[in-house]
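Then we have subunit A:
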Amino acid sequence: MTAVSIRNVSKVFNQGKPNQVDALSNVALEVKQGEFVSLIGPSGCGKSTLLRLVANLLEPTSGEVVVNGKSAAQARLDQDYGMAFQQAGLFDWRTVRKNIELPLELKGWDKSKRSARADEMLQLVQLPEFGDHYPWQLSGGMQQRIAIARALAAHPPLLLMDEPFGALDEMTREYMQGELLRICAATGTTVVFVTHSIPEAVYLSNRVVVMSPRPGRITKVVDVSLGGERSEDTRNRTAFFEAITAVREGLRGMHAAHVGLGNDDR
Partner candidate 1 sequence: GGSDEAADEVTEDTTESTEAPAAETCTTPTPVKLQLQWFIQAQFAGYFAAQDQGFYADQCLDVTIVEGGVDIVPQTELANGNVDFAISWVSKALASREAGANIVNIAQVFQRSGTLQVSFKDKNITKPEDFKGKKIGNWGFGNEFEIFAALTKAGLDPAKDVTLVQQQFDMVGLLSGDIDAAEAMTYNEYAQVLEAINPATGALYTADDFNVVSYEEAGVGMLQDAIWASGERLASDAAYADTAVKFVAASLQGWAYCRDNVEACRDIVLAKGSKLGASHQLWQMNEVNKLIWPAANGVGFIDQAAWDRTAQLSLETKNLEGGTVLTKAPDAEAYTNDIVTKALDILAGLGVDTSGSAYAPIEVTLNEGGN
Partner candidate 2 sequence: MTNVVRRAAQRTVMFVAALALVAVVWETYKAVGPEDGGTVLGVRILPRTSEYAMPHVWDMFSRFSRPEVRGSERTVLDAVTAGAWYSFRLSVAGFALGALVGVALAVLMARFKVVQRGVLPYLVVSQTVPLIALAPLVVSWGGRVEIGAFVWPRWLSASVLGAFLAFFPIAVGTLRGLAAAPAASVELMQSYAASWTKTLFKLRFPTAVPYMVPAFRLGASASVIGVVVAEISTGLKGGIGRLIIEYAREATGDPAKVYTAIFGAAALGLVMAGAVVAVDVIVMRNRPKEAVS
């Protein structure tokens, strides 16, 4: 079954004005149920925009986005997804714990259930003792981990994550990657993931989508066949290195010519 289906979508900002930006042009992508897809590409190529379109936070200028067989708008209303933004975007006036509980409150969970889940999440992101701090008392990386905890708290069937691990140190990052994969495998969660790290994209994903900017387009899709379980070992397998090279080439080529190479291998 298809979790996300992006059909020939284009997005133009400030249409008709002098500062018009063609953020996305004719993007098509299908994400299967339970699949982990990463988006990678130079900054400004429209990754965040694409994620926003799937989340129905933006309307496409043309084309259509279908999520779980319904329109993106319906999927949003049904809260079919959880989202982690590029900026942590925590609420200053809520404690860390209350920030994590926010989506649960909105789902109408009762207090004890919320509190239990928040504890679980704080444990997951390794910040159990910071529940009663306020966001501005945390370091940048800690804030980002709280934002991830918030996105995961409700166990949504679809996760949209925009550079969630950007501000994390390598150790924490690897730990979080492992946890994310574990959770997704256990719950069958579909993930669309934006990252700048090629190894991260390859390690996590079933497919890596390479994008190019101005206008934002998909230039290459790399299938990663590393099998189900990942472990520390995975990072040393040939398939891993091959995929990395494939993605890197996709990015390089583009960087060299700046215009896509047209090697859209889907």
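Behind the choice of candidates: all candidates are chains of the complex that A comes from, given by their letters.
By our rule, a contact is a pair of C-beta atoms (placed from the backbone, for glycine too) under 8 Å apart; a residue touches a chain by one contact, two chains touch by 3 or more; residues count from 1.
Worth saying up front: this structure is predicted, and the values here are computed from it rather than measured.
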{"item": "Identity of the candidate that touches subunit A (this complex; choices 1 or 2)", "value": "2"}
{"item": "Candidate 2 partner contacts - residues on subunit A that touch it in the complex", "value": "52, 55-57, 76-79, 81-83, 85, 87, 89, 91-95, 102-103, 105-106, 134, 136"}
